[in-house]
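With one protein chain held back, the other chains of the complex are shown just where they sit.
Chain naming follows the written order as A, B and C, and within any one chain the residues start at number 1.
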């Protein structure tokens, strides 16, 4: 990927590299997962970071192309596939969305018999079972294909890890059997746990993980391939869930310190997302006491603090979405810029009205050339504005060369934009 | 407030009013809080909504000026005062930030002896005790003054409610005594619980609550008064906490369905925030089974869905921050628009570099006129870009009439913007 | 059984009958178990009581010969079989002995991965798996034979209930799979749960249950058949367990009010034991809120209070074990009576010594004719006494026509008893 090579030498790539070297120097320690022998064979020094943006470029540093098993990082993406297939209402009948305050393998069922959320194993197994297929193999294949679309390349399975997960997976079989006894698991135990073991054994690298996250950041469209993988609403629901439940019993601390929806796996991977902006993938197999990649956590803490990726690190003191207002005779031109959401539209309306009233405008033109995005709610509010203004005898026109608003307003009452 | 009256008749105000009438028609029922007689005397039909934006205007509908006791809605704001006074490190030594998965009056202390978070009573009491003062009365006065700054007007205390809270507050005294026994409460029990009872008894209306929320949305600056109440970082930390722990044991469901950091009180109030954009205040004293305002929850669910206020409802498919690139001879002009954060700066650099390379540019000009905000990280990346480009013999200039970037770049290596 | 017929008309039988009629008149209500259809078909009015003593007689009243499925009443007896086969050390490696404070189907594993105790389902399943056999059918047959020896007759299985338990037993399969995952279940899940479902489906009546309890009361020997079913130590361990864990999360209240080790089943049966004296069996299928037979609980409360069957209702102000001391010249004859345990032997020694010292005895004779039992510790203490006394030149003789002490003192230093 030439952009990456290019990027690595550019200012963004250099910034990422500095983070990696800084974290490496901290010598954080940790231990390899060892519940199956294959995980204990990982190179403890492996360490890579990748960032992918919604604009479709990615940057990487270190061992970002080193393959490892995705493990629990798969959970939010399989949940996305289940939401896409069944809708959130049906999925919520099977798995809850509350943090359990417990470890990943907790026996945490709510009073409706649902696993607390799809991030703990019980919930992830039930989620996997919702992927419609004739049997275990077909279900795993559907999951593999779905996650490949998130990653933008064909993912393969580490068969040795898969067999080992299956051979030692009695606790997960027990969780599935419990789910069956409460009625939330509709398939056979085998047909739920085997696809789950398989999904955990998918091989990815940090760049894959970054792209998978960026697909969630980008409202469900893979920014590298341009393919829509899941709907807007699905991506949003998954990010909500990662925010509440992604880091098990440390979700509060994570939100406080990092503020990126995230999910870690015992293979050493972490995916994190700045909604609307980035996916981040980190790989380093040495795990801390609670089972997260030690260096991965440190990288994300640094990115959040130094790169402003905390979801509440919005730029401060925003300039007005009204760039300029020009009046000539009874004509008013309002030049708008940036994102026009409910907040901005309110400012635009307020200032347009004052200007129009001041000159007794007969024409009000809104220029959306410098606008980067328009929220749906803004469309209906602008419709209301147009109706109000027009009822006062004023003509309303909108310049919208990117068709950000026009294409949503077909059949609306707004006059076609000026040429 | 004339903007409100004006707004009520405008498109934004009409939209709010429609939400209120729609929710009123649902006849959701509920019960008045009755643990002290005063709360049971509230008018069960009272119902008001207010929205305040970071641009300093607010809109209201229904009984938005009806006064009620703030109760637990005070908790995030007193936490903000404590963070402002001591910094998050010190405050974290006294109160945690993990969701407890339990009710508001839970006995939930972590293994360091800290209350789980500042939203449960035990944590709120310890938080109140951190407000430095000579005694209970002085502490309460400091809290009252602080919350008044959030609201933008002088708040008063309902003395009858205060006395009643104090008279029936043995459980809260027990929680404080427990906190004392674990060492996280440094004051006398009396000097912690009395200010806490007092803060719960502050009288607010829905508009006050909306402005208080908007102050958090606006990075700590009250958008009505322009006063900075707390630092950026404090506002962000409080929003993080409200995201994780605001709705007690339903925080996951709330994040999933509503996606606005929020806090409710048994007086019938709810504050909710769309970071960077709004504060919302709702008042309706009939409470649902878990103690939240029935109609308040319905209003916020509607606002989230219909107004796109869920924090992850970013506008889809954003246009590029690069509005236009003009080349003339060996000069390149890049016209930038909207918010320039890490994401946007990466796009800007990438496209600038391609254009500059194509023509062998000797001058690269970045026009920030249509930019609404610049993130700190963008400044350092742009610095890196300037250094790179200049080392190739290219002159870099930035047009920045709003001084969004220039004032942060004093002493930097970037050439002064062109006039 | 003629003794029963006889007894029913005698004073003991009449007393039992009065208890039954008194409880019947209380109209306690309750509900039939309905988790499988077969249990819901029971006659709600069925009601029987049986009492069996260690002397080998039993008394009954009401529907004491009505057959029902033993359900959880089987648990202590299968535990006894496991202890008999493996010893308590090995069994404790698989199942704990702590009350779980939770319901019968709780997921309660301790930090060693053991089910909390053998009375909750998880523990009962693991216990069943310990009965050595080649497969599920053989294991169930061994359990059936073992419990038949406790009951003193061949017990049969209700095949319809068995099939229904198996068909709906996913939760129990889940518990078994969890036990397998923690390593305490060594067999296949199927080979553990099927015998467990089968043991629950054994058909018994109240008289069977009383005899089973009496076998525990009688130190492991069935007082009706004279067969030793399990060793002394096993019976004691099972009674200890029933005391701590028999009544699930009401064991404390049960101990306080009833004071008989006990176990109930959802088929309506309860077994209770007064150690050293009786087994009681009650049958009435209407269950109270926590799943115990409503009338069964009332019967046992009454028996405890009116018949003095609480384990701590020892007769008050006991007479001395020394019935009489006769002195003639330098001979002292001590006539002993009742139970000679550590307590009694101390009294006997103390008074014998005083009497012997008073007359400068050359012969001390202990007459054990009226003694009903001798504890092992008493033998060694008496040996010590004999050595002491003999070292003073006094001859010690013991009259022991029931050979209560003599047969344990072979090779001891005590002079043979006088003829």
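To be clear about the criterion, a contact is a pair of C-beta atoms (placed from the backbone, for glycine too) under 8 Å apart; a residue touches a chain by one contact, two chains touch by 3 or more.
It should be emphasised that the depicted structure is a prediction, and the values quoted were computed from it without experimental measurement.
Chemist: Which chains here would be touched by the one that got left out?
Modeler: The omitted chain makes contact with B, C across the full complex.
Chemist: Taking the full complex into account, find the residue in B:17, B:86 or B:173 that is in contact with the omitted chain.
Modeler: That would be B:173, which touches the missing chain.
Chemist: Please pick, from C:86, C:163 or C:353, the residue that touches the omitted chain in the full complex.
Modeler: That would be C:353, which touches the missing chain.
Chemist: Looking at the full complex, which residue from C:252, C:329 or C:360 touches the chain that isn't shown here?
Modeler: Touches the omitted chain: C:252.
Chemist: By the contact criterion defined above, which parts of chain C meet the unshown chain? Give residue numbers in ascending order.
Modeler: 3, 10-12, 14-15, 53-55, 57, 59, 88, 96-101, 117, 219, 221, 232, 236-237, 239-241, 243-245, 249-253, 255-256, 259, 274-278, 306-321, 323, 337-343, 346-347, 349-350, 353, 369-377, 380-381, 383-385, 387-388, 402, 404
Chemist: Of the residues in chain B, which ones touch the absent chain?
Modeler: Within chain B, the residues touching the omitted chain are 107, 170-171, 173-178, 180-182.
Here is the rule we use: only the chains that are shown with their structure count from here on.
Chemist: Quick check for you: compute each chain's CA centroid and the global CA centroid, then name the chain with the smallest gap between them.
Modeler: A
Chemist: Just the number, please: Cα centre separation of chain A and chain C in whole Å.
Modeler: Averaging C-alpha atoms per chain gives centres 62 Å apart.
Chemist: Can you check how far apart chain B and chain C are, centre to centre, with Cα atoms defining each centre and the answer in Å?
Modeler: 65
Chemist: Could you please state the distance in Å, as a whole number, between where the Cα atoms of chain A are centred and where those of chain B are centred?
Modeler: Distance between chain centres, rounded to whole Å: 22 Å.
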